[in-house]
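Missing here: one protein chain of the complex. Every other protein chain is in place.
And now, chain A:
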Amino acid sequence: MISWREAWGGRHARALDPQGHEPKTKLFRPALTHLDRLEAESIYIMREAVAECDNPVMLYSIGKDSSVLLHLALKAFYPAKPPFPLLHVDTTWKFREMIAFRDQRARELGLELLVHTNPDGLARNVGPITHGSEIHTDVMKTQALKQALERYGFDAAFGGARRDEEKSRAKERVFSLRNAHHRWDPKRQRPEPWQLYNGRKRKGESLRIFPLSNWTELDIWLYIHRENIPIVPLYFAAERPVVERDGMLILVDDERLPLHPGEQPQLRSVRFRTLGCYPLTGAVESTAATLPDIIRETLEARTSERHGRAIDKDTAASMERKKQEGYF
């Protein structure tokens, strides 16, 4: 190794160090832990967004990331309440336990919860089983989200997406601009140096804001554990009736899931790493019934979190395309 040191502002580098001088290592407990820093950054992002935007909303999808996001919002504006409502885009195909959890949380915290379902999709009975995951996601999630944002005139929406989830998300800014048609243009992203987020936008444009951009799945679990954040029980392993389809374990959550000939729901000890529409979300076999068990399982995992999500695999680069169409 060749290394050289130079005094600040010095004009000439010193001679090369022939010994291959190794920089010294410091191992001490930092004043703030990694989680402390992530938390402070997320709170900073939320405060910036609220200060710079006229009418923000928090997309509340009831999953673990949403739970963390909500917890951070409570912290960011304490002792005031978060100065924005929660919005849940309900596809009508969420797990029943999710809906029960959603209503209970909103009631406990005394927050305004808006629930929107695409009325056209509802009238046409669009669903993942009859129409396939692509059409279902487009009509009941992407179109529904656009309807809700326009109906209430929201100019900024918080989301719990993380950069470690998926390749196109890894490319997205914290303040992500959408044009009047809610489209994301990956080639026209604004530079975002330091923590200087640009919240200005033209009429009709809106922002998606991702305070959890720099968190990983493991960080989320460690933080839920540290802060005792309530989450949907589906994340913990329990005996549940499932059927196996295309290599995925699908929970028989209600009578709407048609069973194929010869298919018989089996009781297996399963849990979910991620939650979406139940016919599109695969469970994993697990006995992790506590947070420490889940953290251990996350550490040892050999497959990625979104492995169990059918919608990411519809076509190559499918998440990027969905985002361009206005999906969160």
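Here is the rule we use: a contact is a pair of C-beta atoms (placed from the backbone, for glycine too) under 8 Å apart; a residue touches a chain by one contact, two chains touch by 3 or more; residues count from 1.
One rule holds for everything that comes next: contacts and distances are computed from a predicted model.
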Looking at UniProt, which of "ABC transporter ATP-binding protein", "Spore germination protein PD", "Sulfate adenylyltransferase subunit 1" or "TlpA family protein disulfide reductase" names the chain that isn't shown? "Sulfate adenylyltransferase subunit 1"
In the complete assembly, which of A:Lys75, A:His131 or A:Arg245 touches the absent chain? A:Lys75
Identify the residue among A:Tyr60, A:Phe101 or A:Phe272 that touches the chain left out of the display. A:Phe101
Return the single residue from A:Ile99, A:Leu114 or A:Ala301 that touches the missing chain. A:Ala301
Sole touch to the unshown chain from A:Thr92, A:Thr216 or A:Ser269: residue A:Thr216
Those residues of chain A which, in the complete complex, touch the missing chain: 1-6, 8-13, 20, 22-27, 29-37, 39-41, 43-44, 47-48, 50-51, 74-81, 101, 104, 163-164, 166-171, 173, 186-187, 189-196, 198, 200-202, 213-214, 216, 222, 228-233, 236, 289-293, 295-296, 299, 301-304, 307, 316-317, 320-321
